[in-house]
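Removed from the display is one protein chain of the complex; every other protein chain stays in position.
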Amino acid sequence: MATDAPAAPAEPSDDQADPTETRESDRGLGDQLRDVGPGRVALYAVLLALGAFYLAPLESGLLTAFKTQEAFFSTTPFAPPPIDGTTVAPWLSAFDTLSGGLVNSFILVVPATLISALLGSLAAYGLTNIDWRGQLVVLLLFVAGVFIPYQAVLVPLTRFWTMVGLNDLLAFWEPLASRADLVALIITHAAYGIPICTVLFRSFYSTIDGEMLEAARLDGASAATIYRRIILPLSGPIFAVTLIYQFTQIWNDLLFALVLLSSPENQVVTIALNKLKGSMVQQYNLQMAGAFIAALPTLLVYVLFGEQFAEGVAGET
Amino acid sequence: MNPMDLVSRLVRSADDEAHEDADVRTDGGTATSERQGSGRGFLASNRNLVESLPFWLPPALLVGLFVYGAIGWNVLISLTDWEGLGSPEYGSLDLSMYAQLLGDDTFIIAFRNTLVLLIAFTVVSLAVGLVVAILVDQRIRFENTFRTVYLLPMSLSFVVTAIFWSWMYNFEIGMINQLLRLAGLDFLTQQWISDPQWKMAAIIFALMWQFSGYCMVVYLAGLRAIPTEQYEAARTDGASTLRMYWRIIVPQLRASTTSAAVVLMVFALKAFDFLYVLFGDTPGPSVDILSVMMFREAFSTTNWAYGSAIATVLFLMALSVIGPYLLTQYRRGDL
Partner (left out) sequence: MGDVKLENVTKRYEDVTAVDNMNIQIHDGEFVCLVGPSGCGKSTTMEMVAGLTMPTEGTVHIAGREVTNLPPKDRGVAMVFQNIALFPHMDVYDNISFGLRLRNFEKDEIDRRVDKAAEVVQLEGMLDRMPDEMSGGQRQRVAIARAIVRQPDVFLMDEPLANLDAKLRVHMRTELQRLHKDLETTVIYVTHDQAEAMTMSDRIAIIDGGQLQQIDPPLECYNQPANLFVAGFIGSPSMNFVEGEVTENGFTSEYMDVEFDPSNYGVSAGDKVTLGVRPEDIYPAESGRSISSPTGEIRTKTDVIEPMGDEIFIYLLLSEEVETDLEDPAASNQLLISVPPDSDVEEDQDMSVVLDRNKIHLFDTESGQAIEHSLVASPAASGASGTSGAESDD
């Protein structure tokens, strides 16, 4: 559905990597230097200012997290901490508060991400690479699912999980039963992640050569064989995009966790962080350290896989 | 005529011809759409449907239950009088919750705030994203780095960004006011997130900070899809840079604008996390929006049916945004 086609992955498209870069490298260094007029300087100044704008809250937060209580009240928020006002105590204290939530978040995010990506891949294959009448209507329902405001399902969702009573269903194994909330949250995130995963996979699968799949069919491959032997081995890049996108989304979510998690031992990191903010109102250094600790996994993923993340967010359109 | 002459004659002309439409499939465009759309005859189509079921049906059932089932159920609940700890009574359904909504000033205010947020946030984010995209598209060096930095806020949780911005907006020592003081603009310093007059603007600004990078990505893809020849042609015609973008490039970004706008508007409707972290479930009349009000009614005061009614309104608003969009996409075969 991507109207802005280039945002979608077009096969392994190294050759059309980035027009600007080839253009740039075509020209000698001398040419480039000669071009550096006042316009170019202004352009880079604006770009750098924008960079400062986007980074400012992080910079200020990061520096504050290293300041003592007295120091952040007495220094400018974007100046580095003074020598006698430097401390790592907020980090230790925040980590202490959040560590349980971090673990729970990982327990939540890993399975939910994997399940939603796998189901999205299967659905996209069945709705894209196998032709049958009416598939577009089913696809339309999947795509619409991407845009549903979750508020519209919250009340039934909590009601549903109350009625299911996972606690009792999982009673056969105590460690799991006490995690019932988290299991419900995993299934919930997996289910609501399917639409966007399907959309992302579809944009990739629709670029797969239909003739190649017909050739496999002619060779006697069944739909399942084609998926396992051809589609899946080719899906590496789009799995990366989808897993990264879903990891970030589920890790960052607050709303579902807020309404589905009741016991404190199951709380995920976003909840823990929100509580920390509420209870440590004036301790900005602690809040900032907490925010960074909670954001660290997604920040790391973003720094390592920025391109895939960009592809994921652009794939939403 | 000698057969060999004939052949050579044919070969030559056909090669020219084939060159022109080398990419054309034997049966041209129609064949492709036939292949995708209407399947291959009844039998094959049925066989394919059966073959495809194991792949999409399980996910479809999950989506059907959790998305569409839940939406229907939500509407049903909104027709009951369910509140408190009990279970909903499906015996007597009526529209009393919706009638109550119409007489509820809080709802009217939240509805208005939602619209303001939706429009202002979308417009501002798109405008900033477009400008940034155009700047990044100027064959700059370190493009990847700049792009990575601009999109970075998008990877953060609203809980995290809300904490950052509550610090940024702090009256005494927040960065915004400190910078204003530094610039000698003390009179501009405000109680950004306490003063009802500035709250909404502060929220929109912070959300723009987080989402404009996304708009940049979408616009950049749109810009890159425009052939370079058009820039060159415009320059050859002597158009100034500003004029070129305004008259030639920006109008071609309509598709990017539409799809990004839909995503932003839907986000504005469900924006909850950011406000909840900043203000809890009672952000006050100046920034109370439907998604927060819904949560408050349903989960804080257990007016389940009333919360469901607000949720239905939110769903209908979202539907009015995405419905036309998806239908157009569907009709154009862009799905």
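Chains: A and B, in written order; residue numbering restarts at 1 for each.
Throughout what follows, a residue touches a chain if its C-beta (ideal position, glycine included) is under 8 Å from a C-beta of that chain, and two chains touch if they have at least 3 such contacts.
All of these numbers come straight from a predicted model, not from anything done at the bench.
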Missing-chain contact among A:168, A:214 or A:265 belongs to A:214
Which of A:234, A:280 or A:299 touches the chain that is not shown? A:234
One chain isn't shown here. Among B:47, B:112 or B:139, which residue touches it? B:47
Identify the residues of subunit A touching the omitted chain, counting contacts across the whole complex. 12, 209, 211-212, 214-221, 225, 229-230, 233-234
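Here is the rule we go by: only the chains that are shown with their structure count from here on.
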For the complex, give me every residue of subunit B touching subunit A. 35-40, 45-46, 48-49, 51-60, 62-71, 73-74, 77, 88, 132, 135-141, 143-144, 146-168, 170, 172-175, 178, 182, 209, 213-214, 217-218, 221-222, 224-225, 228, 255-256, 258-260, 262-263, 266, 269-270, 272-273, 276-277, 280, 290-291, 294-295, 298-299, 304, 307-308, 310-312, 314-315, 318, 321-322, 326, 329-330, 334-335
Could you pull out which subunit A residues touch subunit B in their complex? 1-7, 18-21, 23-24, 43-44, 46-47, 50-51, 53-58, 60-61, 64, 72-73, 76-78, 119-120, 122-123, 125-127, 130-136, 138-145, 147-160, 188, 190-192, 194-195, 198, 210, 222-224, 227, 248, 251-255, 258-259, 270, 273-274, 277-278, 284, 287-288, 290-292, 294-295, 298-299, 301-303, 306, 309-310, 313-314, 316-317
